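For this depiction, one protein chain was excluded, whereas all remaining protein chains were kept in their positions.
Here is chain A:
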Amino acid sequence: MNEVEVFVGNNTIIDPEVYGLWLRGYSANEAASILQKQESLQAFHATLDDLLSDVQDHFRLFSGLEAMLKSPPRLQNQQIYQIDHDTQTMLIEKYYSFDASVIREVLGKKLSSRSRKDLDDISEQTGVPLRSCRRQFDNVKRVFKTVEEMKGYLVENICTHFRLSENLARDYAAVVFIANNRFETGKKKLSYLVFRDFALCALQMITNWSYSSVECKNHEDMDVDLDRDFLLLLRELKVLVEKEYLEEHRSLVLKASLKFSDRVHMHLDNNFRTFSKTIINIANGLNHSRESRDIFIDLYEKLIEPSLQFQWSRADLQNVLTAYKETALQMDLFTRISPHLQTVWERYMGTLVVCVLQMYPVS
């Protein structure tokens, strides 16, 4: 019988629970029936309609706030809604929080309106309501568009422009980084990896490979891109697979691998050449955007898959990679001939080890 029934307070008070349901993408009716199970209406002689009306008030408020949530600094300046600071922070943080499963699917997709249309698949797959998927997708896209062209530190930029907590900003930084470099994450072989795996890898790459890394001398370009000087230097690592150095390196690694199990030692003995070539090729490939996109695939197919075939444990792989990395530094090549490669090697291998280990399936 009611055409309209609204309730507006001078102080905008947010019910976090209702906000959560709204973010989840429920309709007001759905949210009301969920809340009904949790709250006793009896004490207020209230009906389901009353609850629905309350939920609707909140939902209308949220959709009014949504425009401002899209540019959080505006929410903090605005005078239309009188909201205390803590609540503002909560509103923003929750609005930008996401389901890892959804973002995992969004990763690597082009943030275009076409992929937005595919969200119903993701919704079906993850069980997250479509509306929530859309919000998460839009958030990622918005953050991406905003910081894509910005100079300075990625995480910092996200923090200032979206007023997010640092942890959340890091996650977005990872997503933006992966999206910007268009790293392939959607291949079937990679489907066992969760968002957190990629986020960790991406953050490693941001810290060590991008323009914001400590070693980077030239901060002209954007944080979201890989450090071009570094990439050029990576090419020089090719020398490691030249015959003389390869042999030297091999013997050093094999010597170190004596500590490992015989099985691992034997595998290394037989395959060192392929192993080393793979790693150097991946480094080299980072110079070419087409190949760099496949970095996760490459890491998986060329390093992780063989290791799995050898039935190496994660520890085995860690030992091998560490030995590979450390022994190289002992070589003349690094100590005397071209010492500038030391840092490059460290930057490259350090990140690679962490990434590979993160990606290594826990069986």
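For the reader, a short list of remarks on this structure follows.
Everything below uses one rule, namely that a residue touches a chain if its C-beta (ideal position, glycine included) is under 8 Å from a C-beta of that chain, and two chains touch if they have at least 3 such contacts; residues count from 1.
We adopt the following convention: contacts and distances are computed from a predicted model.
With the options "Signal peptidase complex subunit 3", "Multifunctional methyltransferase subunit trm112", "C2 domain-containing protein" or "Trafficking protein particle complex subunit" in hand, the undepicted chain maps to the protein name "C2 domain-containing protein" (source: UniProt).
Only one residue from A:Ser33, A:Gln56, A:Thr146 or A:Ser261 touches the chain missing from this view: A:Gln56. Touching the chain that is not shown, out of A:Asn77, A:Ser113, A:Asn167 or A:Gln309: A:Asn77 (per the contact rule at the top).
If you put the missing chain back, the residues of chain A touching it would be 1-11, 13, 15-17, 41-46, 50-51, 53-54, 56-57, 60-61, 63-64, 74, 77-82, 84-85.
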